[in-house]
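Left out: one protein chain. Kept in place: all the others.
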Amino acid sequence: MAELRYLDAIRLAMYEEMRRDERVVVLGEDVGIKGGVFGATDGFYAEFGEARVLDTPLAESLIVGTAIGMAANGLVPIAEIQFADFIHPAFNQVVSEAARIRYRSNGAFGCPITIRAPYGGGVEVHGGLYHSQSIEATFAHVPGLKVVTPYTVYDAKGLLKSAIRDPDPVLFLEHKRLYRAIREDVPDDEYLVPIGPAAVRRPGSTLTAFAYGQMLHETLRAAERVAAEGIDVEVVDLRTLKPLDTETILGSVRKTSKAMIVYEDNRFLGFGAEVAAIIAEEAFDALDGPVLRVAGLDVPAVPYADTLAAAFMPTVDRIAETMRRLAAY
Amino acid sequence: MAELRYLDAIRLAMYEEMRRDERVVVLGEDVGIKGGVFGATDGFYAEFGEARVLDTPLAESLIVGTAIGMAANGLVPIAEIQFADFIHPAFNQVVSEAARIRYRSNGAFGCPITIRAPYGGGVEVHGGLYHSQSIEATFAHVPGLKVVTPYTVYDAKGLLKSAIRDPDPVLFLEHKRLYRAIREDVPDDEYLVPIGPAAVRRPGSTLTAFAYGQMLHETLRAAERVAAEGIDVEVVDLRTLKPLDTETILGSVRKTSKAMIVYEDNRFLGFGAEVAAIIAEEAFDALDGPVLRVAGLDVPAVPYADTLAAAFMPTVDRIAETMRRLAAY
Amino acid sequence: MAVHKTRVHLARHEALGLDTGDLLEMYYYLALARAIDERMWVLQRAGLVPFVISGQGHEGAQVGVMWAIDRERDWLVPFYRSLAACLVKGMTPRDLMLGLFSRANDPSSGGRQMPAHWAHNAHKIFTTSSPVATQYLHAVGVAYAAKLRGTGEVVVTSIGEGSTSQGDWHEAMNFAGIHRLPVILMVENNRYAISVPTRLQMGVPDVAVRAEGYGFPGIVVDGSDVLACYEAGCEAVRRARADEGPTLIECKVERLTAHSSEDRQEKYRPTSDIEASRSKDPLVVFKHYLEHAGVLDEARYTEIHARIRAEVTDATDYAEAQPMPDPSTVARHVFFEG
Partner (left out) sequence: MAVHKTRVHLARHEALGLDTGDLLEMYYYLALARAIDERMWVLQRAGLVPFVISGQGHEGAQVGVMWAIDRERDWLVPFYRSLAACLVKGMTPRDLMLGLFSRANDPSSGGRQMPAHWAHNAHKIFTTSSPVATQYLHAVGVAYAAKLRGTGEVVVTSIGEGSTSQGDWHEAMNFAGIHRLPVILMVENNRYAISVPTRLQMGVPDVAVRAEGYGFPGIVVDGSDVLACYEAGCEAVRRARADEGPTLIECKVERLTAHSSEDRQEKYRPTSDIEASRSKDPLVVFKHYLEHAGVLDEARYTEIHARIRAEVTDATDYAEAQPMPDPSTVARHVFFEG
């Protein structure tokens, strides 16, 4: 057992995979000597060399596009997008290319690449409009892409290793606020966390709150707060957003008969919309109340000024308030 | 009154606006002498000249990025993206730039551009994976963008004129199958159709089916079919997807107490997900049944072969079947 | 005069180390590509297939450059006009026709993509998409892997001149230059991007001059001169194998048809310009060369074209007779199926 931070787990997962499989390479901006702006590849350059730890030119379409080509010729690339907000110039390479290589070639070619992207905002992040976006809904809508966003340190390591070994493109989202916020004991022996299954983080009976990434932290705290008032919230960590574990979602709703979704992304067409739609479509008979959403405002990402950033984010207060409303319904 | 096709209405709307306001320019690939691959700017080059009818280099990021700059310096650009599928290279300029100019400058700058994009597929389109995509959900998720997709010829003209005059960026989506499919009498006198309000295309009492663009055609036919069976479907044309007319949506659901959404885009996180989520959240009390979705398959766009394309699309049969299921609930 | 010409010409292909057999095989590929291409248009006009986009006028550039690579070992990352290049790389007339008819056993996409979206795993032809220029980044990625893994592979990719306006083209050129990658970056410049003339596409007459700005040579060749294209290809392959880095080869070619079956080029191309194109038909130019060189006589000509006619007919009949994709397979291969 070693006590790791989320960031350490990310780094260790890549490190172990690079040691294990020489086909694995990392590429991105500043991943080399600097070890990444968050330090996720710290020390890799010295150990694995410039060819496998590649500082790319400042061009995201290049990062993803060349990774596709590298993967076609026997490498297993881990592409780092410095901030999720900057994946947009690569949108065409991700959506039109990486996600479709297998389908369009009728299975003849594959695209085993992992795209890592630190995302998310909050007052502490001070990221402003372009260093705080949540991009999961935009990409979870894309067939052929897998989208993963771990919350625990254990999952961060196990899911990233699964992503690297996955034969298909995986967008691996790491919430910046989790990097240094939490420490956990993680087994020294190798383990994998499968892409797909969701996890119940807190069993409950009154209602189910679905969340992922940083918002689980706020949601769990809100659940504790209302527990004192006799509201017993089940909190589900979606973890893998695509392919989505609808079975666990529907199972939990059938049990509690009430559901809410918490997400930091803009509310309109954010990921919670799909979760709500699935519930309204497949668990309507079990529902005893509306499917509520607590989400970021519909303004372009998180403003920089603390006062505005705070107004943007879903807070423990807002989440707890919604839990009370739903419980009372 | 003049009988026009949808394509004629699009062309006439731009023609009238260019005549009316010399600040209006069109730019895109092949919009010049060729008049666009669908003919939407046919004749413009000869009448308005090369400077206002600009054949751009083959680069969509350039088309949107320069349009932003032109708008900042007194022009009113209409940017044509040859096929909606090819807006992806411009994703960053649309999402990070056009949609945020006003918000990020705290209202000091604006971005009055219209981005026209022919979209959609179907067996008749023979567009394959890259000439048939529906992109509305991807962009309707973006705060700061307006997204419009007319169904009638009357709306095509009136909404496009409103889009061109709108002070903010509007993504104007034209379903390719509508271009030559329908003819309508349209007033000769100038008129505008406001961006925002939805339209009830068929009043009904049993359930409400929400749709937009080409899918209204299939949905209305399905409604006629089940009408014979005593199922009275209200069909609502959403028209403007962002900002969305939730009032009309909720009003109709409160009336019929049952709702379904039909869309051609991939089901998962497609536009219908947000409509369903809004209904499940704000009209739950009025609901007498699950909120159902009929949508395109979750595979990368519409395959080329007729047999596969047919398997991808929502059909009148599938829609009618869903109407029956919902009515019987 | 003819005699003199002949001597000069002979000197040329001999100097390039090409014997009669090579020349006839090259001619065969040019003529085969053209015959398949023309048949495709006939089939489309007859209403047997909905769409065609092809490479008439580009064959000389493609056969010439591709002749310089190792067809087994090296890679091709094509674009939609690469019909002739795909044939040289190993795809058969049947393979191409299966794509045109979007049949279930189309090796490129199983009928999922439009025609001319080439791919063939066994022949190291990477899958083509519609958004232009993306393939340039894939090609340099494949080349980076080849260099890192020390496979000795060379990668050939190609693109139209209009598509070089895309950002991806610049990003790929830059990456190729930084890492001195074993890649041949072709530009098939046919002076039009659908209707847009080069005048509105770029501020310079030759794309090739841009290569210098990335740190490697860019050369301009007459795409109707198969031997000149071959020569350029040989030097580019030599550089690549010697770890001297990439080469940009801009072939000036002619588009002998409309952009695609959806386009009517008369609207934007003067008749004189369309005729000018015909006068630079690589097939005609190469045929003249072979005749002057005494390589192609009546008998051989008849024999080659009879063989081609038979192959094209066989490919057409075969492909047409194959089943369409089974609708129940529409959701397959979104993800790996193990």
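Think of it as A, B and C in the order they're written, each chain with its own count starting at 1.
Throughout what follows, a residue touches a chain if its C-beta (ideal position, glycine included) is under 8 Å from a C-beta of that chain, and two chains touch if they have at least 3 such contacts.
In this text, all values refer to a predicted model and were calculated from it rather than measured experimentally.
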What chains on display are touched by the one that is not shown?
A, B, C
From A:286, A:299 or A:316, residue that would touch the chain that is not displayed
A:299
Taking the full complex into account, find the residue in B:26, B:70 or B:115 that is in contact with the omitted chain.
B:70
From the list B:7, B:31, B:81 or B:101, pick the residue that touches the absent chain.
B:101
If you put the missing chain back, which residues of chain B would it touch?
25, 51-52, 56-57, 59, 61-62, 65-75, 89, 92-93, 96-97, 100-110, 143-144, 146, 167-168, 243
Residue by residue, what part of chain A touches the chain that was omitted?
29-30, 32-35, 37, 55-59, 61-62, 85-86, 88-89, 126-131, 297-300, 303-308, 310-312
If the missing chain were put back, which residues of chain C would it touch?
165-171, 174, 176-178, 180, 199-204, 209-210, 212-216
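Following the convention adopted for this analysis, only the chains that are shown with their structure count from here on.
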Computing the C-alpha centre of each chain, which chain sits at the greatest distance from chain B?
C
Euclidean distance of C-alpha centroids - chain B vs chain C, Å
37
Using mean C-alpha positions as chain centres, tell me how far chain A is from chain C in Å, no decimals.
42
So which stretches of chain C touch two or more other chains?
109, 112-113, 117, 129-131, 167-168, 334
Could you pull out the residues of chain B that touch at least 2 other chains?
61, 85, 88-89, 129-130, 298-300
